[in-house]
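Every protein chain of the complex appears in place save one, which is left out.
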Amino acid sequence: MKTAVGQYKLFNDPVHGFIHIPKGILVDLIDHPYVQRLRRIRQLGLGYLVYPTAEHSRFSHALGAMELCQRVLQNIRHKGTEITDEEVESTLIAILLHDVGHGPLSHTLEHSLIDHFDHEMMSTKIMSALNDHFNGRLSMAISIFEDTYPKTFLHQLISSQLDMDRLDYLRRDSFFTGVSEGAIGVPRIIETLRVHDGQLVLEKKGIYSVENFILSRRFMYLQVYLHKTVLAGDAHIRGILRRVKELYEMGKPPVVPSPGLSYFLSHNSVAQTGIHDEMMMQYTSMDDHDLYACLKSWQQSEDTLLRILSSRFLDRQLLRTTFLDEPASDSLLDSLQSPVLDVLDQWGIQKDDSSDDATSYVLYKDLSTTEAYHHRGQDIMVLQENGEIEEFSKASDAQHIAALSQPIRRPYIVHPKEILIEKFL
Amino acid sequence: MKTAVGQYKLFNDPVHGFIHIPKGILVDLIDHPYVQRLRRIRQLGLGYLVYPTAEHSRFSHALGAMELCQRVLQNIRHKGTEITDEEVESTLIAILLHDVGHGPLSHTLEHSLIDHFDHEMMSTKIMSALNDHFNGRLSMAISIFEDTYPKTFLHQLISSQLDMDRLDYLRRDSFFTGVSEGAIGVPRIIETLRVHDGQLVLEKKGIYSVENFILSRRFMYLQVYLHKTVLAGDAHIRGILRRVKELYEMGKPPVVPSPGLSYFLSHNSVAQTGIHDEMMMQYTSMDDHDLYACLKSWQQSEDTLLRILSSRFLDRQLLRTTFLDEPASDSLLDSLQSPVLDVLDQWGIQKDDSSDDATSYVLYKDLSTTEAYHHRGQDIMVLQENGEIEEFSKASDAQHIAALSQPIRRPYIVHPKEILIEKFL
Amino acid sequence: MKTAVGQYKLFNDPVHGFIHIPKGILVDLIDHPYVQRLRRIRQLGLGYLVYPTAEHSRFSHALGAMELCQRVLQNIRHKGTEITDEEVESTLIAILLHDVGHGPLSHTLEHSLIDHFDHEMMSTKIMSALNDHFNGRLSMAISIFEDTYPKTFLHQLISSQLDMDRLDYLRRDSFFTGVSEGAIGVPRIIETLRVHDGQLVLEKKGIYSVENFILSRRFMYLQVYLHKTVLAGDAHIRGILRRVKELYEMGKPPVVPSPGLSYFLSHNSVAQTGIHDEMMMQYTSMDDHDLYACLKSWQQSEDTLLRILSSRFLDRQLLRTTFLDEPASDSLLDSLQSPVLDVLDQWGIQKDDSSDDATSYVLYKDLSTTEAYHHRGQDIMVLQENGEIEEFSKASDAQHIAALSQPIRRPYIVHPKEILIEKFL
Partner (left out) sequence: MKTAVGQYKLFNDPVHGFIHIPKGILVDLIDHPYVQRLRRIRQLGLGYLVYPTAEHSRFSHALGAMELCQRVLQNIRHKGTEITDEEVESTLIAILLHDVGHGPLSHTLEHSLIDHFDHEMMSTKIMSALNDHFNGRLSMAISIFEDTYPKTFLHQLISSQLDMDRLDYLRRDSFFTGVSEGAIGVPRIIETLRVHDGQLVLEKKGIYSVENFILSRRFMYLQVYLHKTVLAGDAHIRGILRRVKELYEMGKPPVVPSPGLSYFLSHNSVAQTGIHDEMMMQYTSMDDHDLYACLKSWQQSEDTLLRILSSRFLDRQLLRTTFLDEPASDSLLDSLQSPVLDVLDQWGIQKDDSSDDATSYVLYKDLSTTEAYHHRGQDIMVLQENGEIEEFSKASDAQHIAALSQPIRRPYIVHPKEILIEKFL
């Protein structure tokens, strides 16, 4: 069980410097096809359509989060909290695998492929399969991941408001998009975490860095994760996949040069009753290349709608997002039907080419939601100088943090860019 | 022809800050599918197998080189050299498109798909097609690219020992690999270029920065571009493609879920007599996704050799490179035959599964060559304080630059990692 | 009046890259002793006592602000606003000289040396002297600086809530302290400024960057500018200077190896009725070295209080700041008298060594105030997509920005570190 001292495999990382992988099971896990697959899934899905250099993969994020976790565990030990070598290894395994259940384009497709799906369910399923493969060596890691392990703070490093997952992805996404405003002070946060009464807490001197972290998170949501072009691209892709499913239902399936996608688009998979082995196998066979190979193939599809939507996506002729003050009303949507049909016609999609409801592929109403910080259930706790613990938004003298606990809801509508929504409001 | 003043489309770039695209034809070109395709081709091919974050595309490189070119043109104008608005635009077009002829994985596949091919030939062909499409608006750009335009220095910005292509890729590749030692002082070099007697020259005060540029280039070749794992990965891929070609010849073609790759792997395309339209069309339909979709499909191939080589590649069970003091002798290769066959057998490839010469897919000898600086034909010229021009390696007081003019040749052998070459020397 | 095109003097700057000084009067001004003096004044005064690398001077800040101003002027021109060459030059002069009136340690000494003083009064006086010296070449610059020039936006670049002064100092101070959380997106803000109806406005797309700028400003105030050790050091220095003034009054002046400091400590200078020439001359003879030379000399003073306070300062045995929930009451201060006298005794300061009121040198109550953003008088105005102008905190969808308009007031007490204030509350 013991990792030989001083044995690391090193990876370069422009974000955090070197990544140190303790030799042994962690190296074996990284070499496993399930983890190697993450090299072929972009962390930010369609984010590269807005930020051309946001092309980094889930793989480097998994390594980065693991490295940060390793550093914070070392610091916490140094401050006197006892952590066994096995616990260190298991926590690193848990964070390495925390996102292993992501599918093509990270979040984009999740709900298009499997109903009631959540990528963490898949991560759990995959960890369990790996645990079998490695003869139970992942049992403690799974227990930490599922928060059933007694030392709660280990789970909090993996999943909480101030976990190493967030610390890595915010810093990494800021780095690769070039959005310098999203940069957070990772080293300072790591230096100011400690364990108190079995919980992960923040030392008081780290409070401003965490304020900055919360604000940067908000910034990245508004400027990157929920950027209007990303929202439009996601809707565009979901429309295409919906069309393929319909074609299956209509008995006119297109060529789908990806066994995994073919499986999910032809079946109606439901995750509610658990993920069975076949589902996991098909799922782990997929990555971004499957989706792009299909899109490229569909550029030649016989179905006009599928053909044109796929071509337009690949040539980056995307739909457009317009944010609204309040959710789009039915009457707004009604009034858009006819102009949208005109646009479709212009694109080469005639009414009879397609389904009854052609406009539904290029016209969506939705609501983007984010909370920069929400102090319910899993608050960030701050250790005062007098030894007492206080919830973060109270410990901070900043009224604006309390303000940030309110979720940001932004209704929007996705539509062909030929249409100016303002004219219909 | 005139670009409206002050009209830019901006892209974020973590490497150089903002990229400014003058509105007009440059924006139109970037929106064209031929350029959008570059988003789906990794700049460093298989470099990400060694440097996990080296996942950046040719697209961001093309934009970056264009931005640097724009900056240097502005400086040169400012120093008194006359350059028309049309010349600026055409130079930017030329550099934007200089690499548009790259295929999947940048350099990896070039010679596997078309005999006697060079990606610059394809770039020229594509520019010519775009020129037709844009009614001759690219004529001056093509003339600059082909070095037939009278103001030679414009061509030198695009293609010379100190061109904006190199400046961008060195800085960018250093940034995304995290190899800080490869970082060069781009702003200083840009500030110290000027035009003298119609030629691009370096002001004397830039000399140490250019020394550093040459040494960083050498560094990047040794540590990144010709990294032993990259060489092994390239050989691995070429072996797979050779097998597919053979299967076509044997009348047992595998499924090839990419029309472009299918075209080139089933034909024997030759570029010597020029690139015809069909070739260009098929070529520009391909990107990295085509290759990966094929590799993923071939994991299920009926041909054992193809199936196992493809699976091993995707799971990153790569071949290994060993550098030698001198080129591998025939007797060395002979002595490796039998142990390599044993390894293949271990992998599940029996002798009769495969071709007569099974070992040839996993055993290669080769020679990597690079010159950090070569002063033949297109020397870097330095403007002395007395107004005279001197060739760079003479202007520098560094004997080591002269030393660097010697090409570095490193013979190597690629082989299964189960075999320790040292034992056979 | 015209600056020859393409003639720049370059300075390296790790913060913004190169600084370009147009040759001509700007180079002459930088070479002038009044500006060279800024090389000997630390931007952050005593900030280096907390952040060891915060040792940068006002000189590099002046150059940096000038460079940013140059860039934004170029952009604004590019967007179609007419600005003459003379206006560019004059704006650059104005920002270069905006802080030329700072004295030793920037803000620390201002009120100790001259009553009712403000460094901008001195900047104006010095500009006027320079204008005489340069035969009226600075008249337009002075008019811009004093906001009497018709094109208001030029003044706003130099002095407003979003001026180049703030942009430079926030970025620079963040860089040199290593407080990465204070980093702001300077290039993006510069790209999104424009002139509308003669006013400097922000394009809507810059809104999040400016939010981030406001929050970073708040961060830097709390973590750097009003850091408790800086507040303690400032109080320490002011106590020493007050003692020297008293010694003059008592007819027992110490050695003051600085003509400038000697002048101000022996006189009672008042700025209310304007700054006369003698005052300016004495003032511009001083820099940080004057203060430190005095402190070092006072380590040997015959006056015990002065000797010990000076030695303790130089050896970094500083006073301590304790922040309070509300301003220190008289009864708190009373109850501290006796323990503070004990501490002084411990330090070697007996009651009769010193003034009647020995504790007053080491015990202060004060209030630090900062407003991250205040929208009164000189609001940041945002240009909406529909062409209308809106005040920033309304244009932003962030309630927390409104919250930040409230000033932060933090009462505190400075005292010997041997005393634990909590025990007296």
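As written, the chains take the letters A, B and C, and residue 1 is the first residue of each chain.
Keep in mind that, in the parts below, a residue touches a chain if its C-beta (ideal position, glycine included) is under 8 Å from a C-beta of that chain, and two chains touch if they have at least 3 such contacts.
None of these values were measured; they are calculated from a predicted model.
Listed by label, the shown chains that the missing chain touches in the whole complex are A, B, C. Residue-wise, the contact with the chain that is not shown comes from C:R40, picked out of C:R40, C:R71 or C:H107.
Within the whole complex, the absent chain has one touching residue among C:E55, C:D85 or C:D345, and that is C:E55. Only one of the listed residues, A:E120, A:E191 or A:D315, touches the absent chain: A:E191.
Counting over the whole complex, chain A has residues 5-6, 10, 17-18, 78-80, 187-188, 191 touching the chain that is not drawn. Interface residues of chain C with the unshown chain, by the touch rule above, are 11-15, 17, 31, 33, 36, 39-40, 48, 51-53, 55-57, 59-60, 63, 175-179, 257-259, 285, 287-290, 292-293, 296-297, 300, 314-316. Where chain B meets the missing chain, the touching residues are 179-181, 183-185, 188, 208-209, 211-212, 215, 218-219, 222-223, 397-401, 403-404, 406, 408.
Everything below uses one rule, namely that only the chains that are shown with their structure count from here on.
The rotation that brings the Cα trace of chain B onto that of chain C spans 180°, given to the nearest 5. Comparing the centres of all chains, each the average of its CA atoms, the largest separation from chain C belongs to B.
Centre-to-centre separation of chain A and chain C, using mean CA positions: 44 Å. Counting only residues that touch two or more partner chains, chain B has 17.
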